[in-house]
Structures are given as C-alpha cells and as structure tokens.
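Could you have a look at this structure, given as structure tokens, before my questions?
Only a single protein chain was left out; the remaining protein chains are all shown in position.
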C-alpha cells in the first residue's frame, strides 16, 4: 500500500509496468519491489524445490526470494531493479531462462587510477571520501547499494558536505564494487560499464546486512527483514502490512517499529532479550520472548510465541547485523568472530574498513572511524589534511543484542537459505552423516551458493551448525568469500571483446587485391591469408591443381608478406644466430641467404626460415607466419638473460616489408621485366643470394633467389607502403606469361612435393631435426640451444618417428591428414598398434596422383613397406617412400 | 537425489599405518578405496591438512573424457572412464555421472588436422570418437554459433559420446564413505610438515598432530607436492599455477553437452541443477594463492560469448581458483621417487578429475606392490632425463 505522503519517489511521474502478465503502476524512484508492495503484491514465485509460497524478503542486494526475469535478463532481484516505464517482468522460482539476445546491448570497460577509492556511499563512506579529498587527493566514491540515480544524501547527519562538489572527488553512484583483487585492484559495475580501478588506498564502508532468525515456517510471504520494512516506508512510502509484529534480537528494529507506528500500522514487538529496552513508542506492546511458528494459507496471517498467538499480516525480523565483509575478505583480509558477527580483523592490503562494515553500528563512532580513515589515507597518498570537526551526532545507549541461532521447532520447515530452500533438517543430516567442516555442510546443503551470495544464510547456517556441534560460529570460521560479491552479466565481463573485436585481424598491404580477386582466406595466427583463388565454377581442388600447374610449368605469385621478419643487428649478430640455429650463420657471406632451423632447449624443432646477411653486422631473419612473435621473444630472452655481453639487437620488421614470391620456370623472365636494372642470369644472380634494385615502377626492392617449391623462384621484398604497387607491377608484367596468383594451399602442395616440412604441421613439438631427416642442418662444430638434448637416450634412438613419404597404392585415393597408419599385418581389433600419422596429404598436378607426408616409427628404415590407414568404413593402403617426390636431383631451381 | 545417512568418521590418528596417503583429494581417497578393495590393505590413513576434497577436487569443472592422443594417456584415461561407467554402482552413491558427450571444436585447418589425428588414434585404441562437421556440431549442441562470419568459425569438431560430467563433491564423498567403511582413517586438519627417514627410506611423516609411521607413503597433494617432496631434497619438474573457474546462476536447461575449444579457449557444461560451469585459462605465474587474475576471467567470458551468444545475459555468480601442478609435458608423474617407500602421484595439471578412479586404481597398485602398474609405468620421473616424454602439448585437446 502506498502511503499518502513521504518517500523519495517522484509522484509526478507515474510509470506502468507488467508483472507476470498483470499491469500495475508505480512512480519514478521506485524499485520493482517497492512498486509491487505499493500494489499489494508481496508474493513472488514459489520456492525452488519445495514450491512453498514466498514473498519479498528484503529491500536490497541480499534478496533471496524475489527473483525476476526482465526481458532477456534472468535472475535479477526485484529489490534492485529500478522501475522504468513499460518494464515487463516475470517472477522466477530460482531458475532463470536464457533467450537469444535480441537487443545486443553494448558493454564497455574503463580503466582508471585513483589515490583513494571509497566503496559505500552511506554516511561513513561519504565522510571518509570528503575527508580524504580535502587535501587534493584524487578520490573516487562508489555507491554500493543504490540501484540507480545519484547518490542521495537523505538523512545525512549535519556537517557532511555533499560529495559531488569536490574537484578531485569522483562519484560513481548506483555502482557496485564486486571484485577486490591483488594490489588494490577493484572492479566496479556501473550500468553497462565495467570499471577497473587501481587505487593506492581503499576505504571500505560497505555497511552491514541484517540477518534473519531461524524458526519454524519462517519463509511465508509477509515475513521481511525489519530494516527492509523501514526502508520501504521511508524511501518509497509503501507500507508492506497494516498489522505488524516485529521480532528482534537487538535495538535496531525499534526504528522500524517507530516507522510502522508513524505510518499507522498496528505493532507488537517480540524481543529475544529478557529485559527489552524501552525504545518502542507509547502504546506498543513489547513482549520478551521468541517467535516459534507462523501461520497462514499462503501469506502470513498470524505468528506464535512460546505462549501466544498474534494475528498479523507482516512480520519484521531482525536477527542482528553481519558486516558486509565480502570485499574485505576478497582482499585477503582476515575475519574475527566478535560473539555476534564476523568482523574485519587484519587487512592484507592498503585498506581500511569503517562503520557498520567494521562492526561499528553507532553513527558517531562510525563517523569518527571514517574521518580517521580519510585523514590517514590522505596522508598516505601525499595530500595530508587536518582532521575535520566531527558532526554533531547524538550518542545512543545500546542494549546488548541477544543473538538467536535457532528457535526450537520442526527442522524440516525451519529455513536457513530461502533461495536454495535449505532447512535446519538439511544441516542436521549433513552433520549427522559425519560432516564437521562448514565447507562440507555448505556443499551438502547448497546453503550460501545462490545469487544472493548467502547474505542472509551464511551466518544463520554457521549458527545452526555451531549449535549442532556445541561450539560457537567463531570456532567454525566462515567460508571463503569470492568475487563477484554481486552477480554481474557475462556480457559486462566480456565488454567489447566480441565479434569482430574478439581478436585482432592482421592483413597485408595487398589484402584488398586478394578480396577483389575472389580469394578464399585461411586464418593463420591473427592473419588472414589467401588460401586459394577459385575462378568462377572452380572448386578448391580444381583451383589448387591449376595454381600448382602454373607454378611448375609457367609462373605464379604469392603474397608471402605474413612471414615473420626480424632484423638482427650488432657486431655479434652472427655469433648470436649461431647459438640459436642448429646450423651456422656467422660465416654467411653478405649478399647471401641461408635456410635455418631452431630448436627449443628440449631439442624439438621450434621454427625455421631463411636468413639473409645484409651487412657484416646486419641479418634479416624470416620466421614462420605463426611463429614470428615467439621467435622475437625467444631471441630477446636469450640475448638479455644469458648473453648480455653479445652486441646484438632485434627489430620486428614484419609489417615494414611486403614479400611477394614469384615462382616457376618463367619467373626469371617476369623478374627481368619487373626489375629491368637487374642481371637475372643464373651466373650473375645465383640461388640463395639477393640483390638490391629498383622495380620498373620506381619502387626500391630487395630481390632474393629463394625457393620453397624447388622451382626457379624469387622473393621480391619492398617497403610495406609499396606492397600493393609492387604486386600490381609483377602481376602486370607477368600477364604475357599468364602469371597466376596462388594461396597457402598451393604453397603447401608445392613444398610437400619437395619434402619440405612445415613446422607446426609436419612437426608437433615432439620432432627433432634428425626425425625430419635433416641431420645435414645440425652442426657438429658449434653448440646451439637444444643440441645437448639430441643425445639423450630416447632422443637419440634410431627408430624414432621419421618424416617419410606415403604413396597410396591407388593413386587416386587421398589419405586424410591425421590418418593413423598401422602395419599391414596388424589385427584390426583395438588396441591396434599405431606406426604413425599422416601430417600432410595432397593431390599433385605434376605427379598426377595423390601423395602424403607422414611421421612413421623407424620410417626411414621401412622404405617400400606397405602400411594401412584404417578409417572406419574403409582402409587405404600406402607405400612408405622417401619424402622427396619431385625433382629429387634439384635440377629445376636454377631454371 | 538423496545422500546416504552416513559418510565418514572423524578418527584420531594412530601411531602407525601400513600406508599413509598424503592428501584427501579425489586421487587420495580413490587410492585409499582401491588399496582396500583391490589389495585388502585397510590399515591406511589419508591425511588432509584442510577439509577432505577441498582442493582441486572441489574446484574443477568436472569434465570426464578419455579422448587423449598418445597411447599412454589414452590407456590410463580410458581405464578411468571404464571405471566411471560402473562406479556409481560400485560405490553405491548417485554422484550424478552423466555421459552427455564432449565436443572438442576446431577453428583452424591445423585444429582440423589435429582433431582428425586424435579421433583416428582414439578409435584404434578402442575409444569412442568421431569427427563432426559444423552442421553435425550444431545438431549435438544447437546453441554453438557455427556461422561462418565469426572471427574463428567452427570448422568441425571431435565428439566423444561416452564422455561427460559428474558432481565432483559427491564423487569424493562416495570414495571417502567406502574407504571409511573399509576401516581407512580419513584424518582432516592434519598437515604433513615433513618426513621421518631411516637412511634413504621414509618411515613416517611429521604432522601438526604428531609423528605417524608408515610402511609406504604416497603423495597425492597436487600443487603442494613440490613443497612436501622438497623437504626430502627431492626435486620434481612441477610448477604450481592458479587455474580459475566460474559458475552462473541456475538456468533452465540450454546446454545439452560439454563443449571445449582450444583455439577460442572455452570449456563449458551445464550442471544438473542448472548452473553453467566454465573453466578459464591457467594464470601464467606460479602461485599457491588459490586465486588468479581477473583479466583471465574477462577473456574467458569474451571467448564464451563468441561461441555461445545466448550466454550474454547469464550472470557470473562465483569465481574461484585452484592450484594446478603442471609438468613440462602436461602429463602426470605416478610412481617411485629416489627415496625408498615414498611414491608420488602428481603433475596432473588441469586434467586430474577425470582420471580419479583410474589413478586410484594404479596408485593403489603401486603402493601395494612397491612398483608401478602397467598403466602408470610410462609416467615415470625418469622420462625427463631420457627424453621419453608423453607430450600432450602436441595433442589438440585442451588438457582439462
């Protein structure tokens, strides 16, 4: 029921909303829960497992019952959903529903540093923030519990200035700090923005959560936390019941009594203490005793004490207050049981806890703590302030609380966790089965694992367990608090890193040409590489055969710009490369190029590529496309951490150069046209050398005679700025020769025909250079990283898996890559001994048949043997061969 | 489901046992159970510094599968899976074992090659597995986004139908209950601080509750194994790292299987009660702090939404960290140590839960006979010297 006046709602702005298909109205400033209560709707969906009627229980983030689905978003608390016009909500029995997100709201992230972060915008938090900011420190105040809008200074004690004015005081209102990580790193959810705040000091003023009391049938609609009842009356001007009983163990509920009386409700107080304080207004009956049971068809109609039955439609309960220590505990601060609650003990990071969060419930004492914390934080960050005068707040006398962990009754209906529907009977069962640790009981009963993060169940559960075991909750210790302290959506955590922004896309300067010419692309690392260029009507196989044929019989070109490129510079560059590569580079002549291979310390192949010597002290190293960053990291690590005495430096130049491979018997003719100043004869420009020249369109270029196909081939390197222009020049000059662009698939086929392995495809981190049949590249003269590993007993075995060729017996049959090979006489009942697997497999235009590369046990000594690939529905037979299938004598590379 | 009325005693430690197992996680409890069941050895204590099954057993994402690449791994995980298939009956405990299958997605051509290689190897090893096209992936798990216009489109995936999940806590309790019934002492709050030795053999442990003697000692302390072994001067090739995981609120059934993606780095299932259970990547640095860095969780959420746009509005309600002990080849060490009568089972990294019954079986054998079972014979400490690694880094699947 809405009270005729009062509250902080804007009665000039009525809003309509729909709940479970029924339309209601509320006001701007309402939460969904307050608007429901205003319409007399206290009851929500039945409970999760027992299907018992339940009602709105609280007025904030501790709400266990009133879960709602709002549009696509499940499991929101009606008590924290700000009412908006046209809002459509459905009450949930503890289980939400995911639907394809039609709205696709955009979420964002912000990163900020602050001197002092104050979490909690109650009186203590505001006091701490304004104090800390007074000397010029940068202060950020994050309001924890307000669902929306500005931080409100309602009821603030006199003398606390509004926070918004201070120049260095930033206020995030309606925001929730939910994660507190190492080095004062705090995550804050603010609408659709996730704030990452790094603070030099943190002040936690996160308040406290009122605790329920465990008694029989303590879960009916109409039973609410006492503080929530008061909040509904004062903040929202709604009265949840007209005939109220207030059941309390402490003084705080008397403020609720006063508010209820003021709102015209009839009130009876049941106080657990033998001599309740004289705090109730005139005419309110105060009974010393306990509520033992409740009654009602669904909603509450009466409560029972030990000796009386009282008719009522509202029961306001206060079992004491548990400081909100979630964030403090996440920060690794330790907790201490003070006889009533767990309070902060020793901080583990640069933080202070003040006010109710520290177990200090008296307003004056809380403000003193907040002031002291503000002064100390300001001094610690270098902006000292004198202690401000304390506001005039009346000191109150407090009658000690008398906690009640369990009122005798039927344990099956004494609820400890309303959201998880767990009872005292469940706890007894766990303890009775032998469990002693609260962690076990929690897992057995699921208490405290709901979206309310156990705010109204953890401490009562510990109270009940302790009572069962005859100890205090302090003896048990509390369970660990973990982020997030309030639920946050996956989408908020993901932020913008979705869809196209999930991972960077790298493209070469020539990319637009590939797109325009219909290339299909392959993801290689972050790169988009042309895979093949189908002509209209061509499938992949036809296109690749055509591209291969062009490279073997005419001329073809590939954008090889994604190859990693590193300039290695310094007087000791050669010595350094000698230590990295299995083969030598120190004596490589300037103007020449050499293929090299690298191992990790374990002797397994890590990367490979061609290196050119540009000058005595300058090498140009190329790496695999996917391995570029790793190789640069590798070089830097060794040079900095092992051999700082070597004069050598590294610069990644992958993006600075575009590389175009021009391949095929006609490539010399094309290069001759593209680079008219260059003598392209074999004598003047031999294999594995390079020349600096100028292209026909004026572009400076470095052209190398390098071949990854066995054909006569060139690599044209130009500045990345000119990549597309160089590509176009080559394509234009190549037209008379029908120059054919090709992609990675054709490159793979061509190199496989020559038996050149691809690191990462024909190797998998368990393959040595010897295994690849490349012992020629392993220096015997010098040490290199990984060399010693090659001598280990298992690594030196002569019968390891070797890279060999496989020729299917039926030349039309293609072995699938990844096929496992077995001996021809192997029984085909599992487990079948496997001889190795197919690493690469293609149809070859030039061989006019299929062929494959494979890693086969003892393979080099099994040439000629027939192996089988059992593939479920069929078996492919193939003969083991040398891995070089084409031009074994190497006659083609010079054209 | 109903839990049994009785689980375990809370005994005081005796002065000596035939066998002491250090660490009452899933592996320690399963080892104790099989020592009693298979070998008749019941004078056994399992010592736990905290609460039983409170380490990685309580913190993992409960995925069970056996589709590993290498023969040695496949054999031990498949042995475990076969045990899982009869374990609820054997232990007389419904621990919600659900063979809902595991999909390992491929997003690059190299993923496809590796997946194919693994499926072929699995089948020849008698392990169920098949290669699915993107359309077949969508049939198995309709909420996976298999459209071609995402950053890393799904190119297919491997599918092991017999794989699945189980409720981790209940599995531990089931082993604990049966071990307790055989007379094994499960001693919680008992921290091993060192060893009692006689020459080059161990004869007992020192604990915060006094010395306890034993004929043989098995370490099953996951991330803490290095610390224990180092008190004897034994160096193990282990590094302990945080591994984080998370759950959502309870949601109506939406995800029928288990999906893992190495490339986009996601592994997720939906538990019986309805929460989405998801694992994140390993934090890079060594830590015993049982917590990791939050950017790892944020990356995980972004990756999850790439594959499962429908998860956008789900809520993160709890994150946590375990401590995983990782070996250089991502395979465990199970067997002898340089010290007589001391045996280790460690280095399971991110893959320990699924192996639980299999490990218990072979480690119990190792402790009973003083020498390894055929299945754990390859998983020696010596392999790091000889080079005979079992390198699961090379395998396509995320090792979870």
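Chains: A and B, in written order; residue numbering restarts at 1 for each.
Following the convention adopted for this analysis, a contact is a pair of C-beta atoms (placed from the backbone, for glycine too) under 8 Å apart; a residue touches a chain by one contact, two chains touch by 3 or more.
Going forward, contacts and distances are computed from a predicted model.
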Name under which UniProt lists the unshown chain, selected from "Amino acid ABC transporter", "FAD-dependent oxidoreductase", "Sarcosine oxidase subunit alpha/sarcosine oxidase subunit delta" or "Cysteine desulfurase NifS": "Sarcosine oxidase subunit alpha/sarcosine oxidase subunit delta"
Residue of B:158, B:287 or B:300 in touch with the missing chain, whole complex considered: B:287
Option touching the unshown chain, where A:20, A:475 or A:633 are the choices: A:633
Residue touching the undisplayed chain, where the options are A:348, A:390, A:540 or A:615: A:348
Residues in chain B touching the chain absent from view: 224, 226-227, 230, 235-240, 284-289, 293-295, 325, 328, 384-386
Where the unshown chain meets chain A, residue by residue: 181-183, 185, 196, 198, 332, 348, 601-602, 633, 636-637, 640-642, 783, 785, 787-789, 791-793
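Following the convention adopted for this analysis, only the chains that are shown with their structure count from here on.
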Residue numbers on chain B that touch chain A, as the complex places them: 3-10, 50-52, 54, 58, 71, 75, 107-110, 112-121, 123-127, 150-152, 169, 180, 188, 248-252, 254, 273-274, 291, 293-294, 297-299, 301-306, 309-320, 328, 383, 385-389, 391, 393-394
Complex contact set, residues of chain A against chain B: 48, 72-75, 94-101, 104, 179, 181-182, 185, 187, 429, 432-437, 439-440, 443-444, 446, 449-451, 453, 480, 482-484, 487-491, 493-495, 497-500, 502-503, 505, 522-524, 602-603, 760-761, 764-766, 789, 792-795, 816-820, 822, 830-832, 834, 837, 839, 870-872
